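Note that one protein chain of the assembly has been removed; the remaining protein chains are unaltered in position.
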Amino acid sequence: MLEVQNLSMRFGGLLAVDQVSLDVQEHEIVSIIGPNGAGKTTVFNCMSGFYKPTGGKILFEGNEVQGKPDFRISRLGMVRTFQHVRLFNRMTVVENLLVAQHRHLNTNLISGLLKTPGYRERERKSLDRASYWLDRVGLLDLANRDAGNLAYGQQRRLEIARCMVTEPKLLMLDEPAAGLNPAETRDLNLLIVSLKEDYNVSVVLIEHDMSLVMDISDRINVINQGRPLASGTPDEIRHNDDVIKAYLGEA
Amino acid sequence: MQDLLYFLQQLINGLTIGSTYALIAIGYTMVYGIIGMINFAHGEIYMIGAYTALIAITGLAALGIAWLPLILIVALVCAMIVSSSMGWAVERVAYRPVRGRHRLIPLISAIGMSIFLQNYVHLAQGSRNIGFPALIEGGFRFGSADSFQTSISYMQITIFITTLICMTLLSLFISRSRIGRACRAVSQDLGMASLLGIDTNRIISATFVIGAALAAVAGLLLGMYYGSIDPLFGFIAGLKAFTAAVLGGIGSIPGAMLGGLILGVAESMTSGYLSGEYKDVVSFGLLILILLFKPTGLLGKPEVEKI
Partner (left out) sequence: MAAHNLKHALFCAIITLIIAYPILGFNLVASGTNIILEGATTQTVISVLLAAVVVFLFQLFRDNIMALLGKAPALNPLANRQPMEQSRRLKLESTILTLIIIGALIWPFFVSRGSVDLATLVLIYIMLALGLNVVVGLAGLLDLGYVAFYAVGAYTFALLSQYYGVSFWFALPIGALLAATFGLVLGFPVLRLRGDYLAIVTLGFGEIIRILLNNMTSLTGGPNGIGGIPDPTLFGMEFGRRVKEEGNTSFHETFGIAYSSEHKIIFLYLIALVLAVITALVIRRLMRMPVGRAWEALREDEIAARSLGLSRTSVKLSAFTIGAFFAGFAGTVFASKQGFISPESFVFLESAIVLAIVVLGGMGSQLGVILAAIAVTILPELAREFSEYRMLIFGAAMVLMMVWRPQGLMPMRRIHIELEKQE
């Protein structure tokens, strides 16, 4: 469903991403790994439309999306999280989820001002969806807290729930396990697999936690210094000499 | 011939005004370069410089001192001391406590400070215009063609020379002195500089003090050039200087000089060829256009959005 072909991104003189290709099939978890500064997040920023790539193509369900505005890409069903959690801190947890559903209740001002039955119905549906996902990530009891006051692990889960209420086809997670303790990482592991199994969402994952990556990925792409280094199943990557060298060399 | 002379006259007037804008713009640009905020009260600091200079000049006259260089130097020094102290205090009271908070908060604080200072002077000195003696009179005339003469007054020459001296001293200071080097380091990366043992609070204070001192110089010069001052005249001049800073690329000191000169010329051409009433429209319009199409200005560095 997603195909990235020869993606390149240049900032001034720096070639941050050089000819990276990857593809994601339906019902699949694909990871991008690589040392710090390898250009993983830049690939994400290009895919989600925050950067306009300087070269290459990004095809989502057969349509070229590179260079489209970020909000249009997300409306197509490609939604992402951020390396440093980005919540609407002074809004409540449930409001965070309602904001994300604006396009499901993209009503005009008048029907909202008059509270027409259709508007109420849509509001109720989005509330139901919000409470479903809050329950799913274990935050239902905290629904009316300010998002900024949640614990770090809870914020991470809320960010994923916020993506899921938009009913995406492809979820892009940027280091979701960063800063989580082992127990939380295990929960996250289960959650991501369940997103794929139960909700039919494909996932692209950037992650440093190798046990998580090896555990849940169907395929892995390795990037080093902006260039693709290897790709394959977790087993293939584990035994790839270039990858071992790059990681050992870094260490 | 006459057209050319007229044009030349507008150019001279424009460069005169422009170089004083550049002096004020330095304060905006240095502060923005270091802590990324618009020091909205900077125009008031400049206005206070002008008032102090006038108080000093009148005081010396009352004492019977008539030697011009002494009067100018004393007025300049007084204005610089008071303005710098004000700049230091404003940073300390209104900006340091809110540093690092959401972008709008320091800006609103600065607007509050600007209103406060305007009214502080208004209450102390009244709201009416006060005449500012033109201490430097006379000038050269040249190129007499029929009825029109181009002239350049000694006042204008003084403004050029003073600006030139200030800018040279500032460049030397920034590139040679220890504080100047620290300034550059802090503007690159405040957090890193403080990790490396630079007292960033001190550097930020120094930035405000330097900017205020230059604004005081501009206050004395423009006071004499225009011949009158009032508590509100810092506001518009401040906006103009800010425009100059943005035009040249905010954060860039050579940019502030370039921006000031371009803005000054653009204004005087509008007054000369269109109507004096529209010169503010032209400079604000210019500001809007630059921000829309080239927000980094002529010499500014692009900012990469961090995600």
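In order of appearance the chains are A and B, and numbering begins at 1 in each one.
Just so it is clear, contacts are C-beta pairs under 8 Å (C-beta built on N, C-alpha and C of every residue); 3 or more make two chains touch, one makes a residue touch a chain.
As the structure is a computational prediction, the values presented were derived from the model and not from experiment.
**Q** Pick from A:66, A:166 or A:217: which residue touches the chain that isn't shown?
**A** Per the contact definition at the top, the residue touching the missing chain is A:166.
**Q** Return the single residue from B:7, B:88 or B:173 that touches the missing chain.
**A** Touching the chain that is not displayed is residue B:88.
**Q** So which bits of chain B touch the chain we can't see?
**A** So the residues of chain B touching the missing chain come out as 37-38, 48, 51-52, 54-56, 58-59, 62, 78, 81-82, 85-86, 88-89, 93-94, 97-98, 101-109, 111-126, 128, 130-131, 133, 235, 239, 242-243, 246, 275, 277-278, 280-281, 284-285, 287-288, 291-292, 295, 305, 307.
**Q** Please identify, in ascending order, the residues of chain A that touch the omitted chain?
**A** The list for chain A reads 48, 50, 69-72, 74-75, 79-80, 82, 86-92, 94-96, 98-103, 105-107, 109, 112-113, 127-132, 134-135, 140, 143-144, 146, 162-163, 166.
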